[in-house]
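As structure tokens, the structure follows; a few thoughts come after it.
A single protein chain has been removed from this complex, and every other one stays in its place.
And now, chain A:
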Amino acid sequence: MKLVHSSFQKDKSGSVSLVPQDCEDLWTLYNLIAKDDEVRLKTHRNIKKSPSDKPVRKLVTLSLSVESVDFTPSDEVMRIKGRTVEQHEDVPQGSYHTAELEFNQKFTLYKNDWDDISLDLVNKSCSIEAKAEIGAVVLQEGVAHLCLITENMTILRSKIDKSIPKKKRGDSSSHDKALNKFMETVAESVIRNFNTDKLKAILLVSPGFSARQLYDKIFSIAVSNQDKSLIQSKSKFVVAHSSTGYLQGLEEALKSPELQKQLSDTKFQHSVMLFDEFSKLLNEDEGKAWYGEAEVTKAIELQGAVRTLMITDTLFKSDDIAQRKKYIHMTEQVKEHGGEVVIFSSLHDSGEQLNQLTGIAVILNYPVPNLDDEEDSTVC
């Protein structure tokens, strides 16, 4: 995302002008734009001078007071719905309008209250180094998932599902044939779906040898097609191991030490590792890991106890301003006392898991038992 202009007042209100560039930016904006913010942008609208006229599609610049924001990551489309706040030559004030946010199109966002989380979102999405994308294929015999992983999202690009006949004593030709065909389909799909020049790395993940077979297949196709750019990016392909060919295998592979080195400092891997550590601590049951709003609140009250606060972006998305403020206050407190705050993206699997687990969790510096006890029971 490009930041074109920003101006903030002393009371924390202010506006920024941004240019979204990719789907990732839309997700950021989806999390950034809240109800009652004001958005000013160029948009198309059908305008009728009088009811009997044919409506004319016109490009107008409107300021909308946001009522809701819709986002479908797979379609790369974001719609902002709201009412106009200014009188316009063609559009009366207070009219409803739904604007589609387009790539490479400047728009201005005005907020009454720019909190740290919002400012952070803008700053992070405008820095270039955080932009790397990774392609991944998770497969096993008969099923393969192709996905793109960005900072905040895991997007399933394509899924290939085929029944492969079992081998039989004396004759396994139908098995071999079907498997070969399956690998070919997956390899072709990889070549078609992934822009290898742009991606930072391409992971091939599977149990057993399937990933290696796929790797061989891709490059045998590349050689026979004399696809130079693909052959040149051979070093970007990484074969890794998982126990399953379903999407969860991806997360498993990300935890492996070999991949950690190669993909260090990507945010999603950081969150995968953190969540894994959290689960491990939870299993040890020593009171170093807690989840749930009440428990976390208590942990934060013990100043300096919290090492890491994990929170999903869904909680900040709340329309209830008081709710949002409360969470922001929590993050500020943790930071103040030297703790780390990690915001999980709910479009990654780890964020989804945290969401299922109340969406908020902490890892403590030292064990604090019985955070989950009711107040009265501790008194007794």
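Quick note on the criterion: contacts are C-beta pairs under 8 Å (C-beta built on N, C-alpha and C of every residue); 3 or more make two chains touch, one makes a residue touch a chain; residues count from 1.
We adopt the following convention: contacts and distances are computed from a predicted model.
Trainee: Considering the UniProt annotation of the chain absent from this complex, which name among "MMS19 nucleotide excision repair protein", "Large ribosomal subunit protein mL60", "Elongation factor 1 alpha-like protein" or "Trafficking protein particle complex subunit 6B" applies?
Mentor: Options "MMS19 nucleotide excision repair protein", "Large ribosomal subunit protein mL60", "Elongation factor 1 alpha-like protein" or "Trafficking protein particle complex subunit 6B" considered; the missing chain's recorded name is "Elongation factor 1 alpha-like protein".
Trainee: Who touches the missing chain here, A:12, A:48, A:198 or A:325?
Mentor: Checking each option in A:12, A:48, A:198 or A:325, the one touching the absent chain turns out to be A:48.
Trainee: Could you tell which one of A:86, A:227, A:276 or A:332 touches the chain left off the display?
Mentor: The one listed residue touching the chain not shown is A:276.
Trainee: Since one chain isn't shown, list which residues of chain A touch it in the complete complex.
Mentor: Interface residues of chain A facing the absent chain: 45-52, 55, 57, 91-92, 95-98, 140-141, 163, 165-172, 174-176, 179, 207-209, 213, 241-244, 246-248, 252, 255, 276, 279-280, 282-283, 285, 291-292, 349, 352-353, 355-358.
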